[in-house]
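Just below is one structure, and these are the notes that go with it.
Note that this complex is displayed minus one protein chain, with the remaining chains in position.
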């Protein structure tokens, strides 16, 4: 079993440049998190994009879909900014023969207190257990992207109430 | 959905007492890990035992089994020392109507570098996705306790080769 | 002995707001750093300003000088952004009866890897040992503000070469 990881940027990979006193999306952090967590499965990282998810456009999402479709592996984790994670997840639906789990973080992986390690683990665990399809792993839960939104006030994802 | 967490001690909860210059099993760390990771599911912690897993005996394992059987919740995560996690998992088999996932850590949760956060996330994710039964979540993988052992040289769990 | 701490903002206190995906100067971190480091001296924090040091103007520096002059304590540590720390230090010269040590950080205190804890310790140590005057504690050294500059390429402070 091998998990393909596709990174697109977002808060999870934010670093800080003192010289400019600003944040930028840096190198993918996920490989280091997985190594430090002593995982024994095989994985490979494709650093596809390096953007805040608010900056991702339709062409970017199409690139992610193409990258997912082109992987040899069946199991795929996509790290992504949280603001438009749901939109990208919906674009990824329907790629045949793949289990895709998107995750990200509210606080960068390089912080002392971050949800990055937890969310990465949730995604790599879920991708091994779920059937074909596209899912979001955030806040310790696994969501169907059709039934979820980010609640910016409460800083978490939640199910859309049925009407 | 609510997850019941039963803690039994082990490396994951090891703390350090300078006064005696030795390690001891401390308060369960899992609640703090879950809070810091911003989870939105409901959980409750039962601090059942506080032992190195090498010190657990048959009576202790029976107590864990009784605690699992007595929970109201269907989803149960057990934190446990790694050395005899497999033995306890086998004792827990057959409790009806429960999904039980055991996890622990090779390095204490209070270390800067630890597998505790990752393993806790794997367990709470897996317990939501798996059918009734008993499982072990370690090293980023989900194992059947009948087919697994701890490899002390390589510091990880591995499947037992079929004969 | 009591140390007065005056905070003005800067990278050391930078936090991250996911909602806006940007950095802002947050609450002073120094009190928590001192508590976690188990210090036994008495201290009190005055949160005076909360700015990037590039945004500090002459009026701000004058406010810092007035705050220093108005303290009851003889020993004063000022946390400050690194970009204009030298300018502020020079403005503070000549306040009678005070030992003033400025410090800050290149990486926020909330990062897993940060120079904040080290620099805060250097400042509180130096302020106890130095005679009246104004000093900068950065990169493990104590500098005279008249003979120092920030080297932005090398991300550290250095002495100005004598001509």
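Residue numbering begins at 1 within each chain, and the chains themselves are lettered A, B and C in the order written.
Going forward, contacts are C-beta pairs under 8 Å (C-beta built on N, C-alpha and C of every residue); 3 or more make two chains touch, one makes a residue touch a chain.
None of the values given here were measured: they were computed from a predicted structure.
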### Partner chains on view for the chain not depicted
B, C
### Message
If I consider the whole complex, including the chain that's not displayed, which of C:5, C:95 or C:126 touches that chain?
### Response
C:126
## Note on the structure
Contact with the hidden chain, among C:68, C:106 or C:136, goes to C:106
### Summary
In the whole complex, of C:6, C:34 or C:86, the residue touching the missing chain would be C:34
#### Entry: Sites on chain C contacted by the missing partner chain, in the whole complex
33-34, 36-41, 106, 113, 115, 117-122, 124-126, 128-130, 137, 139-142, 155-158
### Query
Which parts of chain B are in contact with the chain that was left out?
11, 14, 16, 18-19, 21-23, 52, 54, 81-83, 106-108, 110-113, 152, 155
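The rule is short, and it goes like this: only the chains that are shown with their structure count from here on.
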### Task
Taking the mean of all protein CA atoms as the centre, name the chain whose own CA mean is closest to it.
A
### Message
Suppose each chain is reduced to the average of its Cα coordinates; what separation in Å results between chain B and chain C?
### Response
44
### Message
Roughly how far is chain A from chain C, centre to centre by C-alpha average, rounded to an integer in Å?
### Response
37
### Query
Which whole number of Å gives the spacing of the CA centres of chain A and chain B?
26
### Task
Please list all residues of chain A that touch 2 or more other chains.
106, 113, 155
